[in-house]
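The structure appears below as structure tokens.
Our next item is subunit A:
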Amino acid sequence: MTTATLETPAQAKPAKQKVILCEGNEAAALGVALARPDMVAVYPITPQSSLVEHVAKLIADGKMDADIVDAEGEHSVLSVLQGGALAGARTYTATCGPGLAFMFEPYFRTSGMRLPIVMSIVTRDGITPQSVWGGHQDAMTVREVGWVQVYCETVQEVLDTTIMAFKIAEHHDVMLPVNVCLDGNYLSYGTSRVELPDQAEVDAFMGVKDVNWHVALDPHRPMAVDPLTGGSGGKGPSTFVRYRKGQCRGMQNSLRVIEEVHEEWAQRFGRSFAPLVEEYRLDGADYAIMTLGSMTGAAKDAIDEARDAGRRVGLIKIKTFSPFPVEALMKSLGKVQAVGVVDRSVGFRWNCGPMYQETMGVLYRLGRHVPSMSFIGGLAGADITVGHFHRVIEATEKLLSAPAPIEPVWLNEKD
Partner candidate 1 sequence: MTEHTKYLVVGSSHAALEAVTAIRMHDAEGSLTLLTRDPHLPYSPTVLPYVVSGRSAPDGIFLRDEKFFADHRVTLKRGNALKALHAERNAAELADGSELAYDKILLATGASPAIPPIPGLDQVSYHVLRTLDDATKLNAAIKSSKQAVVLGAGLVGMHAAENLVKAGAKVTIVEMAKQLTDGYFDAIAAGLIEKAFTDNGATILTGSRVVKLAPSTIGATLTLENGSTLEADLLLVATGVRPNMDYLAGSPVEHDKGILVSDSMQTSVANVWSAGDCAQAKGFFTDDKVMNAILPDATEQGRIAGMAMAGDPGLKQYPGGVPLNTYHFFGRHAISVGSSRVPEGGEVVTRFDEASGRYLKAIFSADNRLTGIYGVNEFFDGGVMCQLILRRIDLSAIRERFVANPLAVGRELMSKTWR
Partner candidate 2 sequence: MGKSYNTIAFDANKCDGCGDCMTACATAKVGVGDTARSRIQIVGSADDGFELALCRQCGDPKCVMVCPAGALTKNFDTGVIEWNDAKCVDCLLCTVGCSYAGIALDAGSGHVAKCDTCDGAPACVPACPHDALTYVTTSRIYNEVGDWEDLFAPGLAGCQGCNTELLMRHTLRRVGPETVLATPPGCVPGMGSVGFNGSTGTKVPVFHPLLTNTAAMLAGIKRQYKRVGREVNALAIAGDGGASDVGFQSLSGAAERNEQILFMVVDNEGYMNTGMQRSSCTPYGAWTSTTPIGKGSGGMPSQGKTQDAKNLPLIMVNHRCEYVATASTAYMEDLYDKLDKAIQASKRGFAYLHVYSPCTTGWRFPTDQNMEVARKAVETNFVMLWEYNRTDGLRFTRPVDDPLPVTEYLRAMGRFRHLSPDQISHIQSKVVENLAFVQQMAHRQSA
């Protein structure tokens, strides 16, 4: 942790913030500009394209001082940034869906090299069937690769989280790449009022850049980056284990750091976001529904209506999906007797949503039987409406008195 972050003024008054109207992709681009990366590499893909277009325009207009690399594909996009990061650059890119799949090879390696690259995933469903629409399948597919992944609910959160992501990634206890996930279509193109932080304030928040203190390709301090580890019988495997364990420790450290950074953000800029898990009207609830990303807005409306109608239901929203916030979620789930989990992607192996599968693990740790079920909705850009959430609430409520169904509920199947 840099000194600057430790000297957070207790009573900071946020500077007057400019208010603008913009879409999520532009908000992400503005956040990137405020974080002052040295290098961005871009390759267009729907629904990410307008994000990199905004970045390119900010640079072209002199509003952002970064080297932009129009690479020939996502694989090279991430590879260029790896090189930049190893040479000391703060780096950024964005992708989604097939682009993310294409960059998987360097993607896997980024976390292993502990490079604090920030990448937005403007989430898009996985092909095939061919689709250019939103869904969490892309980000979910790579959840086990050692990147920190956070999901945003609003355009403002996209902007603020994009900036915070650099600070989380570059924290010396973390040193991991971070995905800021914003829902394709809903957040990428959704336009709303946004408060734009002051550059000087952001600079103070970010502190001193120091991204390759741990690994570098620099003739001033030559080293071999990622030499081969040998096979069994030598020290290769134990070296490998120490690397992996270090990655896991970084992931666990990030849970604390994400909280600290969100806290500092709130103090400096007056906007507070639940860093790991958000509870909405959970106190006094018998059961809960769980959400991720932009669907949460409609879900909250549905919760409000259900509460008004006397249902004892609350909402748990996950912001930090990787690492999975087990302890925080245990606290929230400890308050309820049943839970329904809404995913915007599928887990093929368990025939349920991926977040549901993760939740089942947490429920097991609770040591108490909590009936649960999986809902899958919003695939391929489908809307999850307040009406859909009422169905979710009703079905979850039934878990209090009836056996839980094994099959997931496909919310948009008959839309």
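Everything that follows uses one rule, which is that contacts are C-beta pairs under 8 Å (C-beta built on N, C-alpha and C of every residue); 3 or more make two chains touch, one makes a residue touch a chain; residues count from 1.
The set was built so that all candidates are chains of the complex that A comes from, given by their letters.
No experiment lies behind these values; they were computed from the predicted model shown.
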Identity of the candidate that touches subunit A (this complex; choices 1 or 2): 2
List of subunit A residues in touch with candidate 2 within their complex: 38-39, 41, 67, 69-73, 75-77, 79-89, 91, 105-106, 109, 216-219, 221-230, 234-236, 239
